[in-house]
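Every protein chain except one is present and positioned as in the full complex.
For clarity, chains are labelled A, B and C in written order, and residue numbers in each chain start from 1.
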Amino acid sequence: MTAPRTTDQDSSAPPPLGGPKETGRVEAFSDGVFAIAITLLVLDLKIPKSAELGTRSLWPAIFAQWPTFLAYFASFATILVMWVNHHKMFNWIHRIDDVFLYLNGLLLLFITFVPFPTSLVSTYLTCPQGRSAAAIYAGTYEAIAISFNLLWNYAARGGRLLGAHASPSQVRAITRQYRTGPILYLVALVLALFSAEASFAYCLLLAVYWSLTGSLAFFRKEPVSKFDA
Amino acid sequence: MTAPRTTDQDSSAPPPLGGPKETGRVEAFSDGVFAIAITLLVLDLKIPKSAELGTRSLWPAIFAQWPTFLAYFASFATILVMWVNHHKMFNWIHRIDDVFLYLNGLLLLFITFVPFPTSLVSTYLTCPQGRSAAAIYAGTYEAIAISFNLLWNYAARGGRLLGAHASPSQVRAITRQYRTGPILYLVALVLALFSAEASFAYCLLLAVYWSLTGSLAFFRKEPVSKFDA
Amino acid sequence: MTAPRTTDQDSSAPPPLGGPKETGRVEAFSDGVFAIAITLLVLDLKIPKSAELGTRSLWPAIFAQWPTFLAYFASFATILVMWVNHHKMFNWIHRIDDVFLYLNGLLLLFITFVPFPTSLVSTYLTCPQGRSAAAIYAGTYEAIAISFNLLWNYAARGGRLLGAHASPSQVRAITRQYRTGPILYLVALVLALFSAEASFAYCLLLAVYWSLTGSLAFFRKEPVSKFDA
Partner (left out) sequence: MTAPRTTDQDSSAPPPLGGPKETGRVEAFSDGVFAIAITLLVLDLKIPKSAELGTRSLWPAIFAQWPTFLAYFASFATILVMWVNHHKMFNWIHRIDDVFLYLNGLLLLFITFVPFPTSLVSTYLTCPQGRSAAAIYAGTYEAIAISFNLLWNYAARGGRLLGAHASPSQVRAITRQYRTGPILYLVALVLALFSAEASFAYCLLLAVYWSLTGSLAFFRKEPVSKFDA
């Protein structure tokens, strides 16, 4: 803001603090943004008004909000999967520069945006405007998936910001993995043209599938696939 | 999100950064979520409307909100006790993997949810719907207690993610301690079938008791019980 | 929450991670709570409604909110001074235990509460209920000041949790300093019996004075007073 010209030199100039310190603070700032975005989602859950309810049961009023609860859960799971991947990406990254900081900022822009499409889809899922809401929801995740790829590709291209422990074959395997994200959310976008429920259910299932794939990995005795295979 | 297949290898692959760095960031992200969830509770306290109050005293309007203040305090104390336990758990854990990250995410899902049942119980405690609200409140804590056990048991089973300093007898003692949580909140759930006030008061007392047990520990000259006894 | 009996042993048992790691995470969690409480204050500033304003100037509608802006500034400055002191306290503290964690939690309870009395005083400062609002505002800071003293005294008593670099005379000097807090806010409480404006202005001036005393320290060539004097 106050420094109009930010060149690579300013960030790379001070050598003694270079690597670990800078990475640590990008991670801390990103963790903060992820943690707040994931926690703000709860503000969308509405308390049924006591006056409107009278003496009727609370349960129907709660269950009537099922799209809101589902959207809350879907967005929570998706942001969590994103955070896990962001966290893992930094296992390989040992240096940062200005480009990386702003590409990371682009990713965080779409992550802080998530509460808006979440609220939109929970309000309009069963309305005539459902498909528009689902398209904005899927479009937000598409933007996040593309930002993720930009960030990783910038860091990994020629091993630019990676540590010495990253072998070229490992890096290629991760690049291939991340590349499926934008394709899978493009499917969600196309689905939204036909059915709001289908597109949203697909986004929800993606997040659940990725969480379970991670969570259930311990049932496998042997590693399923070698990274360098 | 962007990485559909997340296997144990990606997280364990980079050896030089493995242990301490990964644990640090899970704790930082979790701390952020705990800190935000505990601070958002204050948004539930309502400022009495100046126009409605006229020239009457502020105090009755404040005291009329006593269920809100009590629920604020009960949820603050409970989240604090959870955080203390989460913090202690990580004294023993030296490694993480994907399963652990997603089980921790499950715990955080219910923690970010706490403001909703808190607001529900403060709105409906003295209404005909009080027992339903108290059941959702107790149910949320039951879910947290179960998640805690899943997380710890996964980490501790066969010393999977523990440091070398954790003796089997210590680990068994902690496992026994944590196991009481789901039982105690099951009592709260059953109480909610009969009385909203009894169930909520019981949840409040549990949090206060645990906080005081910790806080008053310094009055004891000698450790009350040996861990390995 | 899930661990009913939390004794000193669990936290002190794992020796290799003991000191630095535990302190770090208490500070991180506390920093999160301070940072969120200080940032939530802005939500109290209201945007004048466009429909009500018509074509009239924005400025009178903004200036009419002066108690809100002043309360925002006073609470920001006070939380900032608290954070600086919390931060400094941890320069001396090298170990933690359960009692310390819960006393720190008591301090954080009142800090997360600050947005409520801030909003109360900004709504009622110029109303007949002003003195009640000012009393709740001053009372919150009184509670924070007392918690601060409890926390420090517990840590410092017999050097319980301090590092070896803390000399007894330094510790006594800090104890004397902190002891003035509860007395100064007791004055604010008494002032609130007579005048809302006087009590609030006094709280505002205390925060500004402490900030300026810190900020202007660099104009002094020589240290004004020796700590051990």
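Rule of thumb we're sticking to: a contact is a pair of C-beta atoms (placed from the backbone, for glycine too) under 8 Å apart; a residue touches a chain by one contact, two chains touch by 3 or more.
Small disclaimer: the values here were computed from a predicted structure and weren't measured.
Undergrad: In the full complex, which of A:Leu53, A:Leu70 or A:Val99 touches the chain missing from this view?
TA: Answer from the full complex: A:Val99 touches the omitted chain.
Undergrad: Where the complex has a chain not shown, which of A:Ser57, A:Thr112 or A:Ser169 is the residue touching it?
TA: Once the missing chain is taken into account, the touching residue is A:Thr112.
Undergrad: Contact with the hidden chain only, please: which chain C residues?
TA: Contacting residues on chain C, toward the hidden partner: 27-28, 31-32, 34-36, 38-43, 45, 47, 50, 53, 55, 57-59, 62, 73, 76-78, 80-85, 87-88, 90-92, 141, 144-145, 148-149, 163, 165-166, 170, 174, 177-178, 180-182, 184, 207, 209-218, 223-227.
Undergrad: By the contact definition given up top, give the residues of chain A that touch the hidden chain.
TA: Residue positions of chain A that touch the missing chain: 1-11, 13-17, 21-22, 25-26, 28-29, 32-33, 35-37, 40, 43, 97-99, 101-103, 105, 108-109, 112-113, 115-116, 119-120, 123-124, 127-129, 132-133, 136, 154.
Basically, only the chains that are shown with their structure count from here on.
Undergrad: Are the interface residues of chain A and chain B largely the same numbers on each copy, more than half shared, or largely different?
TA: Chain A and chain B contact each other through largely non-matching residue numbers.
Undergrad: What rotation angle, rounded to the nearest 5 degrees, superposes the C-alpha atoms of chain B onto those of its identical copy chain C?
TA: In degrees, rounded to 5: 90.
Undergrad: Quick one: chain A and chain C, Cα centre-to-centre, how many Å?
TA: Averaging C-alpha atoms per chain gives centres 35 Å apart.
Undergrad: Which chain A residues sit where two or more other chains touch them?
TA: Those would be 32.
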